[in-house]
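Here the structure is laid out as structure tokens; the discussion comes afterwards.
Missing here: one protein chain of the complex. Every other protein chain is in place.
Chains: A and B, in written order; residue numbering restarts at 1 for each.
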Amino acid sequence: MRKVLVIQEDLIILKILERLVTVNHFDCKAIRSLDALTIEDQQSDFEFIITDILFEGIAPLEFVAQVQEIIPHKNLLVVTNMGQDKIKKEIFALKDITGFYAVPIDLDEIEATIQAYS
Amino acid sequence: MTEAGVLLFIQCVLAILVIYWISIAITMVYRKNRMRALERIEHTFADIVSRYLYNNEDDPLLISEINDRLKAVGIRKGNRNNVQYLIRLMIRTQRTILGENYYKLKKLYAQIPPYNASFTKISKWGWYSRARGIREIYEMNQSQYMNEVFKFQNNKNVFVRREAQIAMVVFMGWESLRFLPYLKRNITLWQQIKIVEKLYDLYPKPEMKWLKRAYKTDKLFGKKLLMRIIRKFELHTEIPFIMEHLEHPDYEVRETAIYCIQTFALSTERMDYIKDVYERVANPVQQAQLLNYIYENSDIDVDFYLRQLHGDNDELKLNVAEILWNNGHKEKVQEFYYQQYPENSNLNVE
Partner (left out) sequence: MLNNIEKFFSGEYVFLATNYFFFFYGIALMTMYFAGVILASRAISRNKKKSRFLQVNDIVSATDIPSVSLIAPAYNEGLTIIENVKSLLSIQYPYYELILVNDGSKDDSLEKLIKEFKLERRDATFITQPIPTATVKYVYKSTLSKYTHLTVLDKNNGGRADALNAGINFATSELVVCTDADCIIEQDALLKMVRPYLEEYHSEIIACGGGIGIANDSVVKNGVMKELRLPNNLVPMVQVVEYIRAFLLGRMAWSEINGLMLVSGAFGMYPRKRVIEVSGFDAKTVGEDLELCIRLRRLMEEKELPYKVVYLPETLCWTEGPPDYDILIKQRDRWARGLWETLKIHRKLFFNPKYRYMGFLYYPYWLFFEFGAPIVEFLGIICIIAFAFFGMINWTMAVLLFTAAYIVGCIFSTAAIFMYVKNFNHYNKPKQVIELLLAAYLEPFLYHPILVYGQMKGYYKKIFRIKSGWGTMTRKGFKVSDT
């Protein structure tokens, strides 16, 4: 089964995204911070990573760069509260970002993206 | 002052000290239990919402089950603190989601507790309850209470009227611009930001009729609000409204106009107008902002920059010199600075 990693500090968004991914027939690993990532996870190749950018102790851009570097994946979707155009441009400047969704989000759009890429 | 008097005083203050110790102990115990309870409610609610939005047809989540689970974690009419926490979670979730799921949530909220808690709050006397009630009503889109909420739009308490005015935007959309720019009392920057964002999230299609009508306002906050709307919605046809205000006598209106114009790229004609404005604006900080905008959004106009090099403000001149220096006109900058020294002076340059 293809795998998706969801990283969101907000428990409610985390659960909703986990559910969205699961009903779309993916195996989902949902965590609230990178600390919860196991060595096994770091070795599995995720079809999607859906992540926030606001986490303790790491700058948003650096976080995305770190995720890109340490977790093998095919697509990276950013879902965040800090969704200003300026941030969006900076995130896309990091390259290889599949999508950027600013809160409030239309979950159907994320679902469509997952279905389109998978 | 006698010794007995001082002794009595000592006893009194000791008693106060003991009361404080007891209060600290109670607070700590209460906090520990409360945190655990809140965590339970959050987990339960997150699970309910996720399952409700993406229901499993084989094992559907029923409203009765939802209500039972909420009850089990302490969401009962008598427990106001828990109910209030649930409302906070509901608002947080509603604000996160758009599209079809937004309406699904609205439907869910109509069927679970706390049924009328928000409406009850607006009939209370204190500003805090009222303002909180109004906020909950518009954040959870309970449009049935619209008229009750609108009554507070000119309330003397800043929080109550602010929330009521935002509610007006949530429920009426662009039509609310009929009133907003004409309100009697000033509105804060935050309120302007929130109004623009609510319009953008909930009414993404601009209704120019209302916007244009609002242009007549003479309220400074109204002008600032309208410019922010034009900026957020990138209404290119309305750029002249912003340009008109670049020379407004009020510093903050000018500042908002400069901030908003920076979103747009302008035609050469309009950029020439901005250059004229640059020379007329009396404030060097705002001139520097305009200069930066002109530089980033138009081709190098050597005559314009050379003219500015002879201006009065040294910092602006330095900015202009940097632009010329970095854009292939080093010799002009050198020429300008050398000519400031008398011909026979001994310069320390080789």
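Just so it is clear, a contact is a pair of C-beta atoms (placed from the backbone, for glycine too) under 8 Å apart; a residue touches a chain by one contact, two chains touch by 3 or more.
Owing to the predicted nature of the structure, the values given are computational and were not obtained by experimental measurement.
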Per the touch definition above, residue among B:13, B:62, B:110 or B:265 touching the missing chain: B:13
Residue, one of A:1, A:39 or A:93, that touches the chain absent here: A:93
Contacting the left-out chain in the complete assembly, out of B:48, B:108 or B:131: B:131
For chain A, residues in touch with the removed chain: 54, 56-62, 64-65, 81-87, 90, 93-94, 102-103
Chain B residues touching the omitted chain (full complex): 3, 6-7, 9-10, 13-14, 16-17, 20-21, 23-25, 27-28, 31-32, 92, 128, 131-132, 135, 158-159, 162-163, 186-190, 192-194, 196-197, 228, 231-232, 259, 285, 315, 318-319, 321-322, 325
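Just so we're on the same page, only the chains that are shown with their structure count from here on.
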Separation of chain A from chain B, taking each centre as the mean of its C-alpha atoms, in whole Å: 26
Complex interface listing, chain A residues touching chain B: 10-16, 18-20, 22-23, 103-109
Complex contact set, residues of chain B against chain A: 42-43, 45-47, 49-51, 53-54, 56, 89, 92-93, 95-102, 201
